[in-house]
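Next up is a structure, given as structure tokens.
Only one protein chain is missing; all other protein chains are in place.
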């Protein structure tokens, strides 16, 4: 049933070559990465349970994990012949990033916890694994921009390279130097992940793999499975913004503001959902399922910087969510097509509209709350953090995208045939 | 793949008109509703964290949210050309109801918390949001009765009007006057939602949109996605019945009976699941997937009034669940068709069989437990509460259905063409 939708000859060549490169290139690169990871974990990592680690952090860890693997994984199944690639490569890559980032971020914090001159020790516990999941979120946002256009080996390389840029940006720029407000990562996760992916896609998307590609589309079933991702992301997003809003090893919080972060995010997400349906009907005359799958979540993105600020208030949270939803719909309707036409930006999942723009909005929203409170110092550093994040992401994405594009390089015809097509990497019929 | 199942000409007209009305009617009504909500939240709502609000309530909030958005959302995807409408409109409408009901119910409780003569203040916290989710559950039950037959604007109006009826019924009749037992809402949520929807559908379902409509059916894929909803509802239902079984701002509980509510509901749901498979095989000769998607949940509905009563006992809970499952299967097999034929009741999802009848059973079950305990006073008020709920629901549903039917009114042919068809409101091919 429902198979054989693509003629075999069209795929004959790319299939053959893909099979060879997947075994050789992906096999060797992933094997090398796994070996390094194994050695690092054996030599440098040890368990470090905090008091009541499980009771305090485990529920939040699970919630964020659901967002990464169910949420992003199924959200990206919308492409009708790339659903398996979306959920499976999201599975693999998130897994790798979580461990790599736990090691990298744990190393950064090493100097805070240990005496000078001692051997590097990474203390692995649940807060550090949550930090790893945050990095995976940034990575999966970047994946959305290059979705269907990169080989598994290219994706793995891109993600391996993204982690240090992500970690440096968050550690030095946000956590340590500017002390910007970004508890849920409007800037450090969403804007970073989006602009990193957008810069990378300039190097990784071949001509002819834009929105007019015949396979760059959904069908009825893939639209429904994509809604699984949307709904789970939407439900669990309050946990994403709240899990670091309490004092802990990787948190700058000085008191427990999880209640504020949870309720601000619930209200903001509700505002985004409601505004998205309204805006979609107004701009398209019918509901556009792309808007509903994505823009409904913009309230979570845009509340990521200011979530733990009680000055936002229920009305403010609702307003931020509504503005974010409308901004995201406008992005999909008007800004995305313009960027594709004039800048050549081929953003498969439209991450600019869900994570880029609402991420910038979120960073600015927190700055505005500070300004209203007369904290001009904070206001300035918040905008500076946003600017630095924007630049690190674009620089990092360009470098990483260019490097990743050096492996599995296909001719233009083969690249177009392989795009958005699970037969490139999976032994299945679509 | 799997597209083009409907001939284009059949939909040509309704598509055209739907596009116009969605932009104008839904756009303006939803815009107005959002504006009012935004003003109310800015002026009247403030955060009111209880002690340990997040630690005590957040997990239960998330569980109930999963039931609303994953559970009801995917359960209703069973219609093969209305899966997106089901999950998306469930998403939008539940979101709106939650905020509206939080405001309305918060206002009702205002007089309990504040001194006379002070300005209205709604204290927003997690228990109030859970109350909002309960109202959304009632709304989504009503939605099941009119599923596929109402435009988005009609649905929004119906839900906007349902909330005050729901809140008045629960507050005055159950919480304050009769003090009926209804911790998980057998009466106040399930029976109310079902009879409200059934009364509304008399005004909102057009001739020819009953069970013989060619699109009023599932296919293999939509039956599987519907099972996502069933399974998540079934797993998390114990939380639905237990979350208010502890002392708190919106609970009449005087001690913590969450253990009893959880275990009673687990056992009752198990009984319903087991009895449903047996009964379905007996009445149909094969398993009817409609029974399995719905009647397996009747044990949760029927345990909604007596969940926190330890007198029920493991055997009693199992018996209530089994009776509820069998009753629900009988409803689908024998009662539903009779009601459609003789009363003209076009109940798309069969909410009468899952929420109406088992809801009544649940209210009576709690009354019987009281009677056995010699509490004749409680017994009488319990039945009275049931009777009042039944009447308020039917009256409210009729009024709200009639009012909602005034917008987006189509001719009979257009209504039949638009029914159970996502092309009416979504810019997709089915």
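Read from first to last, the chains carry the letters A and B; within each, the first residue is number 1.
Simple rule for what comes next: contacts are C-beta pairs under 8 Å (C-beta built on N, C-alpha and C of every residue); 3 or more make two chains touch, one makes a residue touch a chain.
A quick note: this is a predicted structure, and the numbers were derived from the prediction, not measured.
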Check each of B:79, B:122, B:191 or B:228 against the chain that is not shown and name the one that touches it. B:228
Looking at A:105, A:124 or A:369, which makes contact with the chain not pictured? A:124
Of B:29, B:128, B:180 or B:275, which one is in contact with the hidden chain? B:275
Can you tell me which of B:143, B:236 or B:332 touches the chain that was removed from the display? B:236
Mind pulling the chain A residues that touch the left-out chain? 1-3, 18-20, 22-23, 26-27, 30-31, 33-34, 37-38, 41-43, 45-47, 49, 53-54, 58-59, 62, 65-66, 69-70, 73-74, 77, 83-84, 87-88, 91-92, 95-96, 98-99, 124-126, 129, 152, 221, 225, 228, 422, 425-430
Can you list where chain B touches the absent chain? 2, 5, 59, 63, 80, 219-221, 223-225, 227-228, 230-232, 234-236, 239, 242, 256, 258-260, 262-263, 266-267, 270-271, 273-275, 277-278, 281-282, 284-289, 292, 296, 310, 313-316, 318-319, 322
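Assume only the chains that are shown with their structure count from here on.
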For chain A superposed on chain B via Cα atoms, how large is the rotation, as a multiple of 5°? 120
Chain centres from averaged Cα atoms put chain A and chain B apart, in whole Å, by 34
